[in-house]
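All protein chains of the complex are present and in place, except for one that has been dropped.
Chain IDs A and B follow the sequence of writing; residue 1 opens each chain.
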Amino acid sequence: MRVTKGLASLALGALVALAVTGDADAQDKKKIYLSLSYSGNSWQSEAANIVKALAKTPPYNDTVELIEVISGTDPQAQISDYESMIANGADGIISFPISSTALNRTIKRGCEQGVLFFMYDATVTEPCAYNISYITSGFGENTAQALVNELGGKGKIFLSRGVPGNSVDERHTNGAKHIFDQYPGIEVVSEYYSYWDDRTTQQETAKALAAHPDVDGIWAQAGEYGAIEALRQANPDRLIPITGENSNGLRLALANPEDQAKGLKGVSAGSPPAQSGYAFKLMMEILDGKRELKPMNIQYPLPWVPADAVKVCEGDTFENGCNVFPEGKVPSSFVTEVFNPELLPELSLVSALEGEPTPGATIQPLAADVVVAAPNEPGINCQRCEPPADLYKLTKIEPTVKP
Amino acid sequence: MSLEQDMDTSAGVDTRAASRFGSEAITIAVIFGLTIVLILGSRFISPAFGGWGQTETILFLSSFLVFCSFGQGLVILVRGLDLSIASMITLGGVLTTTWLAGSNEGLWYVVPAILVVSAAIGSISGFGVTMLRIPPFIMTLAMGIIIYSLCLGYTQGTPRGYPAPALADLMRAHFLGVPAPVILLLVFVAIAVVLQSWTVLGRRLYAVGNNPIAAHVSGLSTNKLTIGAYAISAMCAGFTGIALAAYANGATLRMGDDYLLPSIAAVVVGGSSILGGKGNFLGTVGGAILLTTLGTILAALGIEQGWKTIIEGAVILVALIILRESVYEAIRVWMGRSSTG
Partner (left out) sequence: MSAADTTPMTDTAQASDKRRLLTGLASQGAVLITVVYVLLWIIYASEQPSALSAYSIESLLNNSLPLMLAAAGQTFVVLQGGFDLSVAGIISLSNVVVAVYPVEGPFGALVNLAMVVGIGLAVGATNGFLVAYMRIQSIAATLATMIICQGIALLILKAPGGYVSEFISYELTGSLFGVVPVAAVIGAAVAVIWLAFRRTNTGIALYAVGRDAAAAELSGIDVRRARFAAFCWAGVLYGCAGYMLSAQTATGNPSAGEPFLLLCFAAVALGGTSFSGGSGGVIGSLIGAATLMLMQKVLFSTGVSSFYTGVFQGVIMILAVLFAAFVQYMSRSRGNR
């Protein structure tokens, strides 16, 4: 038992020392927690890096104490971490929520204690939390219409989905099916889950290709670059129209004349990591008393880059309308939509990759009328609510073929 | 459980070795038979199925599972379990892309270096299990969490770089009309079968798994052998990671997640005992191919995910019921009768 006691007092001593030094420089700063889930793709780290970079950009470098917490993929762990953050006197929590519903009670309790909750990309249905997300902007239906247009209204297609039992995947797929169902000529021959991961997409697409080598198009969520790799593996000379999210690999391929000649067409849209930065700036403006934010659900615009709009960047930011980086500068699975010249002019590639501020940049205020409220979507951003009648209205593309 | 089965078959001590050999052969035959039935039957689902093209895809995709299941099988053979496989695959993939950084230069030393690093990590797990007597479940689970976290930190969440073009080309190459990865699979299986079933090392691992105390008394260094099994397992997982990175032309941090449970399933469906000491690698290969075939067929079915999942579980269950010991017994008795009568 003596050993135990010795150990305990040693550990205690060390911890007390830690605690004292830790608290010294934390005065007068806003205490912000960044709570992450890691599903393992580069999207998560880019989104986190953007917040870290902004927190280091003047004047936030003097006014914000940002603490990053990774909760893995278990909602129970994130609940526990939220509780700790509230107990530690957080001013705000900016987070990628692991579950759209399981965290609600903890969040509600935090709100009652005056903690601001900002969710980016994924959402929660608790009404006291802000949701900053592109999910309501119609990724599924718009990309589906783009694919239908490319295929002339008929053909066999694959749906490469996200994670089973996930509300985001469900929303995207419902939107897409709403379009596909209008075209009797479109036949969904295979539908598989790719976990928003390049390598899983590649294997699952390869399996589907074994059954349907004559597929005409692929509608994909994140991980779409894996679908291109699978097609190349199966037949190096034939590609087909693909719609997918914002990977550097897809955009480069869309703009590559060789790949175009083999049959690759499509559009790159989907989840931008830049949402986290937008959420962070909105939150800070509220905390600094510069903004009052009425709507709790705020829409982030859907990035939309068809093949003819792809433009390779020469520098480290999106300048002159460019939207993809040259091969070798970033991995193929890198998600390009880390920038937004209008909302986040402070960022450059070093922010997205390393979480470091752009030298010389300072925080630019958001325009007063910048906020666009998101429509209600049950299970996504509200519970027991009615969706608008035109939920799946097309916003980015017109149908060019009649059903 | 193995004790009980021995008791039930009541074959007597003398014939046990022979009967075991026979039952292993039957397991392997049945499991490959089931796979072939599945492949042929899948013709009803898609006209493109049931041919060489589909078989090629299945062999190709199952090769990754076969690689890591070999190591898992060895660890299970010596009464352990390796839960660090998923993270070790990720580590292999991440090191392949970051160390090679898209160039062929250094290929000759990077690949062996990754295998050595993996084996070293596996040895640490083995050391913890044998010398420190930490339960394998905790040791390998903790090791997996640690390695994953190191991968996360090392890549800062974004795995960079590409594997060597030579590796990526290899995954797409064909020799005499057969895809190179399928040939790689055959070579790997040949080496692994020889290692496990025909070498002194293999026989000693069986001895340790059958009865560690007896193996120790008879002069085998059981600890070293067990550590060796964990090292080989980690090395196989690292190798799987290299192959996957070459196939996907890049690495992701969850690239190993899909292999942990399937690697255990392949070993157990393939007729090995989870309690150690019993099993044959060819059975594991059959198990891996069976599981991949099932996945391929399910991917082509146009039904709800819930039903797909239920069918997957049900088919595994049916396979397990068919592959039961008592069924072999019946087959053996029937074959014995028909040959004498």
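Note that contacts are C-beta pairs under 8 Å (C-beta built on N, C-alpha and C of every residue); 3 or more make two chains touch, one makes a residue touch a chain.
Owing to the predicted nature of the structure, the values given are computational and were not obtained by experimental measurement.
The chain not shown here makes contact, within the complete complex, with A, B. Within the complete assembly, B:Pro135 is the residue of B:Gly51, B:Gly106 or B:Pro135 that touches the hidden chain. The chain omitted from view is touched by exactly one of B:Val37, B:Val217 or B:Ala314, namely B:Ala314. Those residues of chain A that touch the chain absent from the view are 3-4, 7-8, 11-12, 15-16, 18-19, 22, 67-70, 73-77, 79-81, 83-84, 87-88, 99-105, 163-167, 169-170, 379, 383. Within the complete assembly, residues 1, 3-5, 7-8, 79, 83, 128, 132-139, 141-146, 148-150, 152-153, 156-157, 261, 264-265, 268-269, 273-275, 304-314, 316-317, 320-321, 324-326 of chain B touch the chain that is not shown.
The rule is short, and it goes like this: only the chains that are shown with their structure count from here on.
Averaging Cα coordinates per chain places chain A and chain B 35 Å apart.
Listing the residues of chain A that touch chain B in their complex gives 38-42, 44-46, 48-49, 70, 164, 188-193, 195, 197-200, 202-204, 206-214, 226, 229, 232-233, 236, 328, 330-334, 353-355.
Only residues 42, 45-46, 48-49, 53-54, 57-58, 60-61, 97, 102, 152, 156-162, 171-172, 244, 247-255, 257-258, 295-297, 299-300, 302, 305, 309 of chain B touch chain A when the two sit together in their complex.
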